[in-house]
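Below: one structure in structure tokens.
Some chains have been omitted; the remaining ones sit where they do in the full complex.
Read from first to last, the chains carry the letters A and B; within each, the first residue is number 1.
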């Protein structure tokens, strides 16, 4: 029995709210249960140096947590003067995941930065970030389309969403919350496209190594969960 | 005529929402119009080194802005590796303002850190921060009171709130929003207690110097505005 009483293949309540920022070209407040992440997409008419005159644009991401997003207050990274290894890992993952579904040539020589700021954390902040960042990015491209800059559907090749799975008390379960994550023997994050292609898979044995069969079981859960997340994205974007 | 159509002595719509963080001992989402700041109060059972064995506690504050809280995306301070001078000024001001109404001996050897994170900015982020931080701090002390650690009313000697005033197109006005702030000739921030005592006053002439009469006019506006803010705090804390 999971602490949250969920079924093994059951997501937490998912909410995707668009247009939450007055300033950003695209934004989404994503909630996976008690994990809340504010995603904003910012457009700039410039590209990193190595892309100048390439005709290609760039999509990048940054990640942060408010100091008291967690059960114990964490040191503010701006005050300690550097981003942790964990922060850097996550923001690199979010950025790669988004670029996997973007046609950088169709974007043109522009840069979109998606900021994912965790307002409240209860496990799964990186997967919520990816799932919400896609919505913010999509809305940013829609904003650009209304100004004749791009065709959104030319730039976005597919949906992308992410979920974590893990082996909790010997059983594979979907969408770990913090109490499960702390206790899970194995923890894996999956990033899949709307058509089910694998963009990124990261599995880690916290204690005992896991087997190929277990990996297979986690993968199946992920496919189910991401299917639901993509459906959430679609209905939210159509609203 | 102000861009927002407000009267010269009219605050923006004010909202103070308590209990918005699942984890923090006290929290408040404060809105001054389109300026939204999340304030969380975190209790720790330790004090800075210079207070060890003094019998006194400490209250401090940190301030940050999400990168796209503003009209143009700003560089993330955690990524640039240091907090700006502006950020440091504001967090020092918030902390001093709170300590002005706290009896540190009654708090005992504990530290409360109030984080003020600007989710969306439209001018007046520091005054909204102080006003909301007081509510978060009060709720943190109430949380402690339910656990028999302190008496809130012994620790909190008074209310404290803050507002900006400025001279916009030659006329003193209350509670500058961003369009007014950008254009104002003089900008002053006032921090007052519930009983009307002055905790902090910071007035700056952006262009032409201002006169004692103008300062007087701004002070009067501030007293009116802060009276209303304290009333908001009281009704919110009683709710």
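In this text, a contact is a pair of C-beta atoms (placed from the backbone, for glycine too) under 8 Å apart; a residue touches a chain by one contact, two chains touch by 3 or more.
Remember, predicted model here, so these are calculated numbers, not experimental data.
What's in place is 2 chains of the same protein, and the file's complete complex has 6 copies in all.
The definition used in the following text is that only the chains that are shown with their structure count from here on.
Note on chain placement: the centre of chain A and the centre of chain B lie 33 Å apart, centres being C-alpha means. Against chain A, the residues of chain B that register as touching in their complex are 21-24, 27, 34, 38, 40, 42, 44, 62, 64, 66-71, 73, 76-79, 81-83, 87, 113, 115, 117, 119-120, 122.
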